[in-house]
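Structure below; questions to follow.
In this view, the complex is presented without one of its protein chains, the others remaining in place.
Note that the chains take the letters A and B in the order they are written out, and that residue 1 is the start of every chain.
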Amino acid sequence: MSEIPRSEFVLELKGIRKSFPGVHALQDVHFQLRPGQIHALMGENGAGKSTFIKIITGVYQPEEGEILLEGKPVKIATPREAQRLGIAAIYQHVTCYPDLSVTENIFMGHEATSKVSRSIQWKKMHAEAKALLLELGSPLDPHTEMGTLSVAQQQIVEIAKALSTKARIIIMDEPTAALTKRESEELYRITEKLRDSGVSIIFISHRFEDMERLASQVTVFRDSRYIGSWPVAEIATEDLIIAMVGREITHLFPKKKADIGAELLRVDNLGKTGLFGGISFTLAQGEILGLTGLIGAGRSEVCQSLFGILPADTGEIRVRGKLVNIRHPWDAIRLGIGYLPEDRQKQGLVLSWQIGHNISLPMIDEFSGTWWLDDVKEGDLVKELAESVKVKAGGISALANTLSGGNQQKVIVAKLLGTKPKVIILDEPTKGVDVGAKAAIHEIMGELACQGFGIIMISSEMPEVLGMSDRIAVMREGRLVTVLDRAEATQEKILEAAMASTVAASGVQNG
Amino acid sequence: MDKTRRASRNLGLILFIVALSALVQILNPSFLTAENIADLTKNTAILAILALGMMLVIITRGIDLSIGATLALSGMIAAQTVSAWKDTHPLVAIALAIAIGLLCGAAVGGLVSKGKVLPIIASLGLMNVFRGITFLVSGGKWVSANQMPASFKAIASSGFLGINTLIWIAVVIFIAGWWFVNWNRTGRQIYAVGSNPDSAQVSGINNNKILLLVYTIMGGLSGLAGVLWVSKFASAQGDTAMGFELSVIAACVLGGVSIAGGTGTISGILLGALLLGILNNALPLVNVSPFWQTFIQGTIILVAVLINALVKRRGIRATMQKRNI
Partner (left out) sequence: MEATRPFSVQRFFFQWEWMLVLLFVLVNVVNSFLSPYYLSPVGLRDVTMTFLDKAFIVLPMVFIIILGDIDISVASIVALSSVMMAIAFNAGLPMPLAIVLSLVVGTVCGAINGWLITRFKELSAVIVTLATMIIFRGIAYILLENQSSGHFPSWFTFLGWGYVFEVPFMLILFVIFAVLFAWVLHKTAFGRRVYAMGSNQTAARFSGIKVDRIRMLVFTATGFMSGVTALFLTSRMGSTRPNVATGYELEVITMVVLGGISTSGGKGRIIGAVLAVFLLGYLRYGLGLINVPAQILLIIIGLLLVIAVMMPNVLSRKKLP
């Protein structure tokens, strides 16, 4: 072993490609991790970071390219294989056994047992757990039940678990996203400690402060591709933002000029405990309000409270000036609020059903004849709706699960339009759909605005937000941090507000 | 459950047991007599043995309604065997009953793990199958006390160091069970599967194997309980222990075993079984009609699961409030 020259990289990935039906998840991606390095990996939502982690941890297999561990090519077939090779990942949402103790969570799968009686050696394990936690500077009692810990504490346990498997490479996927400032500081300290003990760390984050504080090297992905890698000291935040945003806004998004009319919706100081608070904004006829921010900033939650899925605890909602109380989607639909959910398959469609029955579901009462559902009337109206959004399918009796993502989305749009809403909330309307369907959905949005609908569009995709919106609201950590006019909005301003880096200090108003 | 919370829950149960005993004693002084206590503990022993198995099943988010039928079937076959061959050693009868119980349990477990049948449906269906087989093998007849050899009846009436054999058996099983769920890797995996099945799969635990195991253990314990029951009451009938599974579930829920899976302790179910045993024993002593028993058990189950749900809700609300937005 010793005569083989050790590679200067503990982990290296070359020319990695991975695709899913219709989407390139990763194309020609490179990555180099040095021993004892904290390496920041950055990119917008959907840049391909998650797929990248899943390849390193053996969840996915790359179609092309190779993975070198200390210079030797390896194949990481399963998560257990990754664990054996000394690779561990810590996620934002910790996956654990909430009912079991900290010690057990750390050692599940590799418990210490006595050779003679095959009993679990709790004393030894508790002591080791305690030692691991102390090594990380945490005074946690290893007997504590996992479910009673805060997210930050659970992450520390996960790190201890990684250490207990003798991991040499630890991937942290947005670990600070759910943490307070103080907890983040604690995590920084632990991460540095790990680095000093020789562990290499891939640190994925949207926060510039995380990167600046911790990392020595930063790699940027964009649109499933590798963009570049720089020593942190040598790249300015502004340049990094440009690297992440990259593209020029093209004319892909034909926002038609719609007349902005009377106020449709006014939200004052809306709040829900633990999710969001102090949300105030207005929406007028013909207006498209872009709602953006990082994943987890509370955008969907705000919209779902407008739609009655998560009824708000505080604040007021007015529809056309009238104070309303929305406790259930039924109320929202009656008030002319429609919601296109983010998760098509779980929230939007009954996949095993025909598309016709899907479209008619929210307005099924309209087809109740004297004795039974009027199939002919239902079929005609559904057909009309499906054609108005140009669904491509064998007919309205085609099953929803046979359609492509884009067509499924159009079916949900048709279903939404059938309820005759005035305010339309679109939650990531083009996520995961192909380019053609995307353009079609944008066109529909433009037309709807011209017809006098008010539209709230949640989107993480910067060009879409800038191209389609009349105004852009940015959320961060449950608060609405700023609302920008179309004319003044730039990618940089939005990204700064969403990530709250130091350069964004000016012009931030608190919702 | 957290250590302190678990301790306070157990303390609460103990206090309740003491208060209840005191109340019953005031109302009827024959409650705390040696004879009654011996009877009470004997009855509780069988309940507790079954509660141990049911706890394992409930920890994996399952339920087993077939145990009363398994108990009757194995008890019946054991009783018939000893009445046909009077010199059968009691240990052989016990082994036979356990073997039958293991088979029945494995059948339920196989349906749940391999067949992906909901536990409630699998156990409800097989409950009737086992009951039917019991009637078939007995031809609808009882095995009565005078048909059973003395050695067999002695299983439940004999003692050692002045303590009844049933209680010794329960003690041994509880020590073994305590070791198994606390000190054995497989035992801990049961909790892991119930606490988070997806994580368990990723950690390399064979969920199906664990499910099969818990139902098989449950069956084996039901088989053992069958022979003890028949020996104690000195009669085996087709409808032996009809509905007893509900008492067992009540004991578990009362002892803090969460129906959502993942939690449950040996000390908890021991206290749960004891409390239920005292209730069953005390009701006739304080002139409550025995017909209240069913209602009281159902109410106990409902109230216990409702309280658990409310406590959990309060916990979630507290966590949400801790997040400052």
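The working rule: a contact is a pair of C-beta atoms (placed from the backbone, for glycine too) under 8 Å apart; a residue touches a chain by one contact, two chains touch by 3 or more.
These numbers were taken from a predicted model, which means no experiment stands behind them.
Novice: Which listed residue (A:Val220, A:Ile317 or A:Leu349) would be found touching the missing chain in the intact complex?
Specialist: If we include the chain that is not displayed, A:Leu349 is the one touching it.
Novice: Could you tell me which of A:Ala77, A:Leu134 or A:Ile364 touches the chain that is not displayed?
Specialist: Candidates A:Ala77, A:Leu134 or A:Ile364; residue touching the omitted chain: A:Ile364.
Novice: Since one chain has been left out of the picture, which residues of chain B touch it in the full complex?
Specialist: On the chain B side, contact with the omitted chain comes from 63, 111, 115-118, 120-122, 124-129, 131-133, 135-136, 140, 246, 249, 259-260, 289, 291-299, 301-302, 305-306, 309, 312-313.
Novice: What does the interface between chain A and the hidden chain look like in terms of residue numbers?
Specialist: Here the touching residues of chain A are 307, 309, 328-330, 332-333, 339, 341, 346-354, 356-357, 361-362, 364-365, 367-368, 371-373, 375-376, 379-380, 383, 386-387, 391, 393-397, 415, 419.
One rule holds in what follows: only the chains that are shown with their structure count from here on.
Novice: In whole angstrom, how far does the Cα centroid of chain A sit from the Cα centroid of chain B?
Specialist: The mean C-alpha positions of chain A and chain B differ by 46 Å.
Novice: Please name which positions on chain A make contact with chain B in the complex.
Specialist: 79-80, 95-100, 104, 108-109, 111, 113, 118-120, 122, 143-145, 148, 150, 180, 271, 273-277, 298, 477-479
Novice: So in the complex, the part of chain B that touches chain A is made up of which residues?
Specialist: Against chain A, chain B makes touches at 1-3, 179, 182-185, 188, 191-192, 194-196, 198-200, 202-205, 258, 262-263, 317, 319-325.
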